[in-house]
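For reference, the structure is listed below as structure tokens.
Only one protein chain is missing from this complex, and each of the others stays in its spot.
Labels run A and B following the written order; every chain starts at residue 1.
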Amino acid sequence: MDFQSCVKINREWDIVGARQIGREHAKKIGFGTVDQARIATAISELARNIYLYADTGKICFEIINEIDRKGLWILAVDNGPGIADISQVMEDGFSTSGGLGAGLPGVKRLMDQFDIISETGKGTEIRTVKWVRK
Amino acid sequence: MAKILHVSDKHVTIYIKIRGKMQHGGKRMDKHLNSIVINNSDTIVKDWLVEVSKNRHNDYTSAISEDLFESTNREFVNVIFSSLEKQGITSELDDFSEKLINLGWPLSYLTDGLQAFRRVTINFILSQSEKVDSDHLSKVLDMVDNWVDPIINQLVNEYSGSWEHIVSLQRVALQELSAPLIPVMENITIMPLIGTIDTERAKLIMENLLEGVIKHNADVVLIDITGVPVVDTMVAHHIIQAAEAVRLIGSTCILVGIRPEIAQTIVNLGIDLGKFPTKSSLRKGFQAALEMTNRKIVHEKGSDEGIESLLDSLNGE
Partner (left out) sequence: MRIPILKLHNYLLISIQTDLDDKTAIQFQEDLLSKIHKSGATGVVIDLTSVDIIDSFIAKVLGDVVTMSDLMGAKVVLTGIQPAVAMTLIDLGIHLKDVQTALDLEQGLIKLRQELEE
């Protein structure tokens, strides 16, 4: 799938850039302020994980326009070390970096759909969608 | 829809079988049959009135007064006849169905009435016929169907249209009702929760709650769950989350209206309400809220009015 826009995550400041762009998309699609904050926060988590654990990667956005619903699709891709045990990182409080370990399980709760594909040594891809509430 | 209505009708069962052959001539009305019906409308109407009154005793219309029932029946049958005379859907039919919708008469009054009409008319025409062969029978059935079916369709459409309209109105009303916030006093706000709470509604409630706390500058919010029928782990979870979010924005929640059975479920389910203050009644919660905002109820001689009566009206006891 061709994504409308991608933001490269190379430096720490890119985390802020990514979430600002994500918020703009969310606003444009018609998300309320609370969902805008949820989306921006989810992007922040995903971008920071890329920066912390994979060094570089990208966050891409795609607006979904279906007949009966609209949404924002967010993709986080990196070629970092990958995640060996996905169920472990999805547990609240699990962190290898002394963080709160709230990031990934939090993103899952903040968004409506959430998928991780990861291969050790190859990288990680996280796809997540938020639907506009009717 | 139409099929279900036909099931119990013997004549129509025949009709369904032979319909395949009949379709080409379907739309035309037989002039001769038409005039039999119109010329004998008095008899048909009389038979029909007997039919519909039979159903009256143990159904939805039994609560309606005799006079109204009769006049409505008359109007109904007039509408049916005028649509036969004018050969189509009339504005009388629209007006009539609109009136019944507004009065809240059930659709089944109209459909039952029309089915009765179908039976009565068919019986009448057949009783007038010299010979009843299958050709004649199908002609009669076809004519009556062509007459009655459009009316039924029209009525069903009108009714379902109005239902959809009502449902959409109710959805909006429900959303507004969903989580009203009542600023009872400076810095004290009450949110009564009524009805079942699902995840969607919980989100809405939380949003309203937090926006309301900011808007009313509330130091204390009372969440009243008296009107929530079932508090399971999911509902409790949502309520706790709302209370925590309220704490984050700098206010305090008191959960009130904990009925005995709710206290039991909460403990049996092992739900930890943590450090959120809870009270059994809105009244007690309100008193606690007053204390938290450094106020208390002062009894003045000769004035039982004021806060006391306010509290009573809050409790509705």
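We adopt the following convention: a residue touches a chain if its C-beta (ideal position, glycine included) is under 8 Å from a C-beta of that chain, and two chains touch if they have at least 3 such contacts.
Computed from a predicted structure; not experimentally measured.
Chemist: Please provide the labels of all shown chains that the missing chain touches.
Modeler: Missing chain, whole complex, touching shown chains: A, B.
Chemist: For the chain left out of this view, which of A:Val34, A:Ile64 or A:Val132 touches it?
Modeler: Checking the options A:Val34, A:Ile64 or A:Val132, the one contacting the hidden chain is A:Val34.
Chemist: Have a look at A:Gly57, A:Gly80, A:Gly103 or A:Gly123 and name the one touching the chain we're not showing.
Modeler: Missing-chain contact among the listed residues: A:Gly103.
Chemist: Have a look at B:Glu51, B:Asp149 or B:Glu207 and name the one touching the chain we're not showing.
Modeler: The missing chain is touched by B:Glu207.
Chemist: Name every residue on chain A in touch with the hidden partner chain.
Modeler: 12-13, 15-16, 19-20, 33-34, 36-38, 40-41, 44-45, 48, 92, 99-100, 102-103, 105-106, 109-110
Chemist: What chain B residues would touch the chain not displayed?
Modeler: 206-207, 210-211, 213-214, 217, 219, 241, 244-251
In the analysis below, only the chains that are shown with their structure count from here on.
Chemist: Centroid from C-alpha atoms only, then distance chain A to chain B, rounded to Å. What do you get?
Modeler: That pair's centroid distance is 43 Å.
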